[in-house]
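One chain of protein is taken out of this complex; the other chains stay put.
A, B and C label the chains in the order they appear, each numbered from 1.
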Amino acid sequence: MSSFINRHRNIIDFALSSLLRRKIKNISLLGVYTLIIFVLASLIFFVHALRREAALILKNAPDMVVQRLMAGRHELIPVDYGQKISSIRGVQDVVPRLWGYYFDPAIGSNYTVMVPRDNMVQPDNIIIGTGVARVRKASVRDLIAFQAYDKTPLLLMIQQILPYESELVAADLILMSEQDFQSMFNLPKGYATDLAVSVANPRELVTVATKIAEQFPDTRPILKSEILRTYDSVFDWRGGMMIVIMSAAILSFIIFAWDKATGLSAEERKEIGILKSIGWETSDVLFLKFWEGIVISLSAFLCGVLLAYGHVFFFSATIFEHALKGWSILYPQFRLVPAIDAFQLTVLFALSVLPYTVATIVPAWLAASADPDAAMRS
Amino acid sequence: MFKVRKSTYYLVFLVSCLAMFVAMTLHVRYGQAEAKTGSEYRASLAEKLMITDLCLFTEARYTRHPSMADLDTPFQDHPVSLEHFPSGSFVSPPDFTARLHELIH
Amino acid sequence: MILQPAILALLVSSFLVSLMLLYAGWYGVLILKNWDLASGSDLQLNLEKRTYLISVVLGYALVFQIFSLFLYIFTADSLHTQFVGAMCAAGSLNVNHYGYPTLLLKIANCLLSGVWLIINFADNRGYDYPLIKAKYSLLMILAPLVVLEALLQFGYFKGLHADVITSCCGSLFSAGKRSVGADLAGLPAIPMEWIFFGVMAATLISGVVFCFKEWGGYFFSAASLSTFIISAASLVSFICLYIYELPTHHCPFCILQKEYGYIGYALYATLLGGGITGLGVGALMPFKKIASLVQVVPLIQRRLTWLSMLFYLLFTILVASKMLFTSFRL
Partner (left out) sequence: MIELMQVTKCFNAGKSNEFTAVDSVSLTIGQGLVTVLKGPSGSGKTTLLTLIGCMARPSSGRIRLNDINASFFPETSRKGGFDISSLPERFLTEIRRDTFGFIFQQFNLIKGITVLENIMLPAYPTGRGHALFRKRALELLEMFNISRHETSRVEWLSGGELQRVAIARALINDPAVIVADEPTAHLDSKLSCEFMEIIGNLKAEGKTILIASHDPIVYDSRLADQVIEMRDGRITGSGLVS
């Protein structure tokens, strides 16, 4: 056993010496490899942290939201639908929700305007999210001018700014009274944006949804479980532009690694010949190549992941921020709660280290199977 | 004369990396515990206001409220929904809705 | 088809392993046909060099196999959210007909490639390639199985469509329904405990006998294989009950989750280790008499036997401690 460990430690010694001899080449390889893993791991951490947040926040979302569709588009729903729905067995409560979007021409940003349930906001007052306060440079007791549906100005006073912690759910929210909402958007009487339905027994949710869809063929019930699943798939690390770009990067890296491994220079070939002539066996040379590969790929993986963790949770994913911001004016600022996903990291390991290792097997063998007497005959 | 072997250096490097991994998981625990009040506040706010979506991208309806969007919103501006790059590439149009319809009808 | 990085990783690794084994298998055929150790011809020298490559390839393949076995279960587990009615891996594996065969084949391939590496290890200790025919014949069996596994796995992932209503582990592994899972769960727990500990004791005793008396190698190997199978059945039948502390939850996959301290990994790893090493002892039995291996094989066998007993002992300790230290009683 100790001779086995000795042998491998000796070989690792030489593998490190031999990597250090071609410093520039190997450090650039390590750098590119680390960079790829860094970006992928950052993405995984970022997305996983968001997914976790979404699950935590939305666990108390309405059980079901009933929308009305007209001509394939989201339409206002008559409030009396709600009365009929609440008579369905199993339905606990139906609350009409009033909300909409407001485009602020002065800033060029979109806000979400909402009417909270229990008269949280007095008429002529509003509660705003931190994002709104930031882009409007507004503080409590300031007056903000909005344009109503008929272009008449509407002056509302900031009653409260939601605390910083709410950023992830409420950055762009403007909460106002039903009366102000009415004068701003001129909704027809007896209509709401949609209906939030709560059901006593969560097992009956699908049954209730089916009944609603049968009774009101022009509505669409959206279940909380579906919202959660949507968030799962929204954040699922798939199909995204990033990943497509990254897969191209991984591919080109593997081609690069393959090229490096196959295109053994004449000098390297000679060295392996020398090693074999002085008593290294084929499997020793294979181990040498194996350890060289492990040193590169393991170091890159560990460094990449650690750097990504720092990037996402200490520097709030600064590199992605600009990519994510896109052209939206109002961008929520939040510090992500750290979360790591061992599963995704395992997958990342599989996707980045395994192909690299496989790519080096045959070239390593080709190099290692040189005749020991080759060095002598040259 | 004693000289440290290269493999020892590498071993030290690996061990310190692994130690940092452990530190990372500890930091995750600590961070989550620390952020607990914030998370709970967000959850209660979401419950009170009946919020169904996170505020991540505000530039379009289907990126602001992915779960509430129409079936074909992304196609109203551009057929491949890349108009809101890059968030449009993260937030794909909701696909559960169509399936639910099949399920119900 | 659901496109997920984990699925992608599994498909890629299966593809790579199949490719590697097909490559190895092709040279295996050449070796079986043209092997002539007495000759110093170029062909023979080349074939001898190939054996190194094939050993390396199989070594990697085994590592990948074990890795992909766990990743497969893990992925199936993470997919369950996509299927209405699936609550863990048991449900998502049941989404189509390829799920469980792929899993079984993965386990079988892990065992076989482990045995192959053990034979290869012994062969490399003999100076005249004594086991060359045996190991390449085994490769001829292993290669198609691995390819078949890759195809089945592809079939499974290709056939996945989110939102199919499937049975969750609750109904799949609960007694009373006709399925393999239900049959296993339906095995009476108390007699099963006796059988489990009986077989385990038989394996350990025969292992000790074999180590000291050089007698009963085949018996030990057979005992350890039956221990492997019975332990797997026991996992579903009663071990899980103690872990979940619920009298009806039989799912063998939920134990891999965080809530149970990832104990499933320790259980499956020790079981797999014990199975591979135990089978290896039996696989080496016919070669004890070969001149160049006379000194080598008994040594390897003894080590394997100790290893196998160690793995099984760890497994038993884990199980026993769970049974003793939970408040749950059958």
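Note that a contact is a pair of C-beta atoms (placed from the backbone, for glycine too) under 8 Å apart; a residue touches a chain by one contact, two chains touch by 3 or more.
Quick caveat: nothing in here was measured; it's all calculated off a predicted structure.
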Option from A:Ser17, A:Asn119 or A:Thr152 whose C-beta touches the chain left out: A:Ser17
Listed residues A:Arg7, A:Lys59 or A:Arg141, member touching the removed chain: A:Arg7
Which of A:Gln160, A:Ser277 or A:Ser316 contacts the chain that the document leaves out: A:Ser277
Interface with the undisplayed chain - residues on chain A: 2-4, 6-7, 9-11, 13-14, 17-18, 21, 267, 271, 274-275, 277-284, 371-373, 375-378
Where the missing chain touches chain C, by residue: 37-38, 40-42, 45, 48-49, 124-129, 292, 294-296
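In this section, only the chains that are shown with their structure count from here on.
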Whole-Å gap separating chain A and chain C, where each centre is the average of the chain's CA atoms: 35
Distance from chain B to chain A - Cα centre to Cα centre, in angstrom: 3
Chain A residues counted as touching two or more neighbouring chains: 229, 233, 239
Complex interface listing, chain A residues touching chain B: 9, 12-13, 16-17, 20, 50, 53-54, 56-62, 65, 67, 69, 72-74, 95, 97, 101, 109-112, 114, 116-117, 129, 131, 162-163, 165-173, 175, 194, 196, 209-210, 213-214, 220-223, 226-227, 229-231, 233-235, 239-242, 295, 298-299, 302-303, 305-306, 309, 313, 323-324, 326-332, 337-340
In the complex, chain A residues that touch chain C: 229, 232-233, 236-239, 243, 282-283, 286, 343-344, 346-348, 350-351, 354-355, 357-358, 361-362, 364-365, 368-369
For the chain B and chain A complex, residues of the former touching the latter: 5-7, 9-10, 13-14, 17-18, 20-21, 24-25, 27-28, 31-32, 35, 37-39, 41-61, 64-72, 84-92, 94-97, 100-101, 104-105
